[in-house]
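One chain of protein is taken out of this complex; the other chains stay put.
Presenting chain A:
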Amino acid sequence: MGSPRTVRALARGAAALAVTAGALTATAAPASAAPQPIGTCTTSAGVVLAVDFSHWGGPVYRSCGTTPTTGFELLNQGGWRTTGTGHDGPAFICRIGYSGHQGGRQYPTSADEDCVLTPPATAYWSYWHADPGENRWEYSRLGAMAYRPKPGSVDLWIFGGTDIEGTEGRPSVTPDQLRARNTRPTGGSQPRPPAPRPADGGGQDQAARPPATRTPAATPPKKPEKPKQPEKTPAPTATPSASPSASASPSPSASVATAPKKTPTDGAKVVDAAPAAEAAHDPGSVWPVVATAALVLVLGGGAGYAARRRRRTE
């Protein structure tokens, strides 16, 4: 009943879908939250990202990114690049590389970890946060794609093992060693206006929004110029009021409220990592695929020949 109408409605729906898809694919490319020189991060703006390569004899790299962002995007900009696992997708951070360190080589290397299944709890990248003004690490309860760092906070990735009690595998550096101490941007370079998109590591937010509003120039930059509380002392002494989360955190970090007992100097040295270009990626050649296709064809031909001969002898 009314099948022509149904067909027409379906066709209209399909057309609308196609247009939407086209628009989505057209607007799917734009930039994410932007990487910044380290001087741009202040006590109340930007997020400091720190990655500890000391497991492989490298330094602790420190770089800066704008908010809003996700932990994942922060770790995939300005020359940083991660690899997920085959089992869990890109959301599970299995390897981290920085194009300014060993030519962008990602650690752990494929010789140590094949990143097919979820790595064991004895050797993986653990994710730690320190909120603004707080001098203790908190083990992240969210994945990198779900966590949105606060402005002025520090994100740290360290490699190693952890246990459920939270007594093992804590960071050897303190948040105060890593966080920005300046209240206003330093270092000369003009901070770029952040991308207006509330980044979510994906495109679903773009889907909800008409493409016209997405031109970055149309939206005013939200935050980087003025630190909101200039009278506040720079972070090193954690203000008690600023750490309500320390009281009732069920995460493993709750047991250790003080800074690690190690002296700050016995950790790896901290190096500022400037936003860098992407490490070159070689897309590989198509010839292996062609060779495999040829081999498969040969084998298929052999199978066909065997089947024909069998049919003849029967």
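Everything below uses one rule, namely that a residue touches a chain if its C-beta (ideal position, glycine included) is under 8 Å from a C-beta of that chain, and two chains touch if they have at least 3 such contacts; residues count from 1.
The criterion applied here is as follows: contacts and distances are computed from a predicted model.
A single chain of the complex does not appear, and UniProt lists its protein name as "Energy-coupling factor transporter transmembrane protein EcfT", one of "Peptide/nickel transport system substrate-binding protein", "Beta-hydroxyacyl-ACP dehydratase", "Energy-coupling factor transporter transmembrane protein EcfT" or "Sarcosine oxidase subunit delta".
Residue-wise, the contact with the chain that is not shown comes from A:Thr83, picked out of A:Thr83, A:Gln102 or A:Thr186.
Although one chain is hidden here, its contacts on chain A can still be listed: residues 21, 24-25, 28, 31-32, 72-73, 76-77, 82-84, 86-91, 110-111, 114-116, 120, 122, 142-143, 145-146, 201-204, 207, 281-286, 288-289, 291-292, 295-296, 299-300, 302-304, 306-307, 313-314.
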